[in-house]
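Here the complex is missing a single protein chain, while all its other protein chains stay put.
Letters are used for the chains, namely A, B and C, taken in the order the chains are written, and counting of residues starts over at 1 for each.
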Amino acid sequence: MPRPVLEAKGLAKKYGQVSVLSDVTLDIRAGEVHAIIGENGAGKSTLMRLLSGYVEPTSGSLWMDSAEVVFPKPAMAQASGIVLVHQEILLAEALTVAENLFLGRELTRNGIIDDRTMQRITSSKLAEIGCRVSPSALVRDISLADRQLVQIARALLDNYRLVIFDEPTAVLTSDEVETLLAIIVRLKNQGIAILYISHRLDEVQRLADRVTVLRDGKMIGTYPGRTLSQMDMANLMVGRELATLYPKKSIRCISEPMLEVSGATVPGFVSDISFAVHKGEILGFGGMIGAGRTELFEGILGLRPGTAKLRLRGESIHIRKPLDAIEAGIGYLTEDRKGKGLLLGEQLASNLTLSALSRVHPHRLLRKSRDREALVHAVDTYDIRLKSYSLQAGQLSGGNQQKLLLAKVLLTNPSVVIIDEPTRGIDIANKAQIYSFIHKLVETGKACIVISSEMQELIGICDRILVMREGRISGEVTGADMTENKIALLATSNVSMSKEFQGVRHT
Amino acid sequence: MTDMTAIGSIQHEPQFKINWVDAGPFIALAALLLVGFLVNPEFLSANNIANVVTRSAFIAIIAVGATFVISSGGLDLSVGSMAAFVTGVMILSMNALAANLGTSAIIAGIGIVMLAGVLCGLVNGVIVTVGKIEPFIATLGTMGIFRALITYLSDGGSIPIDRSLRDAYRPVYFGSLLGVPVPIVISIVVAVAASFILYKTKYGRRCAAVGANEDVARYSGISVTKVRTIAYVIQGACVAIAAICYVPRLGAATPTTGLLWELQVITAVVIGGTALRGGKGHIWGTVAGAVILELIANLMVLSDFVSEYLVAAVQGVIIIIAMLIQRLSR
Amino acid sequence: MTDMTAIGSIQHEPQFKINWVDAGPFIALAALLLVGFLVNPEFLSANNIANVVTRSAFIAIIAVGATFVISSGGLDLSVGSMAAFVTGVMILSMNALAANLGTSAIIAGIGIVMLAGVLCGLVNGVIVTVGKIEPFIATLGTMGIFRALITYLSDGGSIPIDRSLRDAYRPVYFGSLLGVPVPIVISIVVAVAASFILYKTKYGRRCAAVGANEDVARYSGISVTKVRTIAYVIQGACVAIAAICYVPRLGAATPTTGLLWELQVITAVVIGGTALRGGKGHIWGTVAGAVILELIANLMVLSDFVSEYLVAAVQGVIIIIAMLIQRLSR
Partner (left out) sequence: QEKKTIAVSIPAADHGWTAGVVYHANAAAKEIKAAFPDVDVIVKTSPSAAAQVSAIEDLSAGRKIDALVILPHSSEELTTPVKAIKDTGAFVTVVDRGLSDASIQDLYVAGDNIAVGHTTARFLVDKLAGKGNLVVLRGIPTVIDDERIKGFQDGIAGSDLKILDIQYANWNSDEAFKLMQDYLAKYPHIDAVWANDDDMLLGVLEAIKQSGRTEIKYALGGNGMKEIVEKVIAGDKVTPIETPYPPSMIKTAIYMTAAQFVGQAPVRGTVKLDAPLITQANAKEYYFPDSPF
């Protein structure tokens, strides 16, 4: 058995009185992929931050090569060969990709910054993990997925002994995931230790040599990876038997168009797209990263410059600014929860009610009690796991932030709900909850648009899927046609569309 | 499998909780009062404290407005010149009306100055939000503009209030209500109204949201332009209110009226606990900050240690120490 | 799966790219020169332009330093008083040494003022980074301190340079090198050195990173404290260099030397395209910004349209317009 690269003994973390992690003991060996799984808020990210020097443990110790080590700063962990790829993206938006990649370890020649070499290395590192952004692009201007890839590239730049990935695939599409997994296998074969967190249990099953399960801040145990089925893992995480993931597709009467969009154009991203979503329908939007799905909807909803003709319940509406959309009853859940979704430094309640202030507080005055009621209700409905109501949004775990954001959007009581990556970073048990929630929404006569990079998810819940490629709709799949192959084909090649897709179906 | 009851015990907000960010400036204030008393017992005499607090009223009132602007992520350097300008406008119009209206020209003047303040604030707001110009530069520009306008209106000299109005108007600075000097009463009213707006209305929530993260605010359906413009308008209104208290004090507007008030105002807001990069505003902290500044100046005069040349240095040191106390007490 | 080459056809990086952020201030500068020429053809006379550019050297040099501070997410309001203070220190020590050293006292003075500038910058840096005090307040405090110190040193009057040194020192402002006035040469040297540091060294990269996102910088193993402190030290050194050019021009340090320079400096930096909230700094833009400010003042003197009382207003309007041009040209 290879020697452990890093051992944790009795690690615990408390924030004030609240214990978020207790008595975690684990070892990570060279050349293994060690997966950590657990529900949202189980303490996975906290554990990773403890191991890599971002947070100091309340008690417990870390050992490397049979000597105790402490990492008061991330840089010291990195010096010892441990690097963390964060769940939340940590890059300086105003700097370029290459500058971010080499931040704190810039290359110089004769004391002069060597941008040429850095850009060249950046290009090749990014190409290696399938990311095509220019090294001189500003991080501000690249998509979330690309940012995640840049973050990963950062961790692969040096030869670390232990690379920790905290939900690296949450924002990636399947092809990128494949590339990443291949890289992880390669690292492992080079004798590097990998800690891997994911809510996509299929990845865990494919990759992990050992799996450690956390539940509510406690260690449930470490198991040999191949012996566990996905269902076993889910049951261990949750502590009870789980039902099926996707709700049964009910037969709903889908006829009346709810939102019709025609000629949507977003300069530089999307040209002349038309589609309609119907009452009671869940419409999926698939495609590769950069297909322009996010931009399409941001353009339609007045969040970025763009033009489109809209009809809601048959009546034409004009959306000039985001508020118009909310007032018309169109809710949009952004894919960038940290930058555009939540005020990380604010209380949960004020985050929750921010876009629905007038609904929650029908009177002139704000009342704390109404905020509180809304929060308790949301925590209950969306099963947001938290230890205290008075936290700030940034102190929630990633998945629970996502749930809070969903609650925030639905609080405006929209009749058309557009969800960009609905289950990004959400654990398997809660995914099922969110799916059933979406179903309940459309059963009450609303319409729902789901943009997702997880094809399985789209197939699992949608009635119909539109696939985008390079700013246009390249095809539509329904019913039995909804297979991963079909969608992937439409998303990546331009040959198939002529036969199967004759434009948007209007009813 | 363990049971589920372990989870789900969610802590409610502690019943008894001191908000240390809010307490910071008051602790600094208390420390200052103590030091002052040790330096010169006169410092805590009712008369002296009343004087000092009364004259901190202008800065306090304007700083309350600045709390909105700064909280929403803006900045306003023009407040001092704006105060001078609207004071000039007010006096000129009162004087013009005095012949016909008698002392009720004061009421008209108050209406006019409020209008002028709101308009000036609107101009600032529009330049910043619609023109999308860095607030520092935009309001530095309008600072020059307002200052030039008052210089122009006064021909570089002073615009004194008409004799016939002077006595009727005097109590607004020198009078008292139930023993409390009127300017203090006014600033308390302004601060109460402002905390009400900032903490109890939707607008206040939105203001803090815009300051904390513009994008999130926008995606939440908040009009950043509108919220920030309104903040500047509130600032303008506060400047006008300060002008209303100010006029009876010396009875004139001059090109030096309100000089460097902007620095004092911003300092008061920051000492009060509001971050310059925006986010939550602390109205009462701001008021405490304004009082702290005035007390420091007062302490300088009452103490005998400091050469007149070094007053500014000691003041600088005390401000830095006050900030340290404010910060450490969190 | 089909092959992947189909993706990535939307190219966002244009082949031919003018950096408009960098060009902005120069476009504003060009517009101003045009307007100036229309107002008064004398404006573009070699003599006038040389004068204006020469005297913008002080602000330009200090603003180059401020570009570091602002880029790293800080702010320095104390530069004007610091300039007065170090000028005073320099003159006093030169005068004291002149008796023994003769004109080489100037060399000694230059050494002393550089040391003084660096120390003052260090004080600012340490208060901001170690004391963790909002830069606005910290440097407002030291602004008072430096101002008081020069008042104290000069006994409220002025500190003139010794007659025996005056002529030897004169060329540093009035001389020229290959036909270019010395202060222009010095500011170009400073700007070149600064662009080298900001764009070509690790420190410069880290400076921008600290300003763009402190947390990310810290997590990347960059010492935010160190980077920001060094920025203030650079600022101090630049102030000292400006002081060196300043002395021969005015021949004395007074308590009013450098008054309100801080506003001009910050304005120059912002007009130059560096954002006040930190991030990438634009050295040459800053220099252009300083020249723009001086040109506006010059234009005010050369044009005859504006009542003397309204000069500040017109200046304010022009600054706002310059910012608009700068912003729109992106």
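The criterion applied here is as follows: contacts are C-beta pairs under 8 Å (C-beta built on N, C-alpha and C of every residue); 3 or more make two chains touch, one makes a residue touch a chain.
Computed from a predicted model, the values in this text were never measured in an experiment.
Colleague: When the whole complex is taken into account, which chains on show are touched by the absent chain?
Modeller: Answer for the hidden chain's contacts among shown chains: B, C.
Colleague: Which listed residue (B:K226, B:R249 or B:R327) would be found touching the missing chain in the intact complex?
Modeller: If we include the chain that is not displayed, B:R249 is the one touching it.
Colleague: On subunit B, where is the contact patch with the chain that was removed from view?
Modeller: Interface residues of subunit B facing the absent chain: 40, 42, 45, 47-48, 51, 55, 151, 154-158, 160, 174, 249-252, 254-257, 259, 294, 297-298, 300-302, 308-309, 311.
Colleague: Pick out the residues on subunit C that sit against the missing chain.
Modeller: 40, 42-43, 45, 47-48, 51-52, 55, 58, 151, 154-158, 160, 249-252, 254-257, 259-260, 294, 297-298, 301-302, 304, 308-309, 311
We adopt the following convention: only the chains that are shown with their structure count from here on.
Colleague: Just curious, how far off is subunit C from subunit B if you go by their C-alpha centres, in Å?
Modeller: Computed value for the inter-centroid distance: 31 Å.
Colleague: Subunit A to subunit C: how many Å between their CA centres?
Modeller: Subunit A and subunit C have C-alpha centres separated by 45 Å.
Colleague: If you look only at subunit A, which of its residues touch subunit B in the complex?
Modeller: Per the stated touch rule, the residues are 17-18, 215-216, 239-240, 303, 321-323, 325-327, 332, 334, 339-346, 350, 353-355, 357-358, 361, 364-366, 379, 385-390, 408, 412.
Colleague: Within their complex, state which residues of subunit C touch subunit A.
Modeller: 1-4, 6-10, 12-13, 199-202, 204-206, 208-209, 211-213, 215-222, 279-280
Colleague: Could you pull out which subunit B residues touch subunit C in their complex?
Modeller: That would be residues 127, 131-134, 136-138, 140-145, 147-149, 151-152, 155-156, 263, 266-267, 270-271, 275-277, 307, 309-317, 319-320, 323-324, 327 of subunit B.
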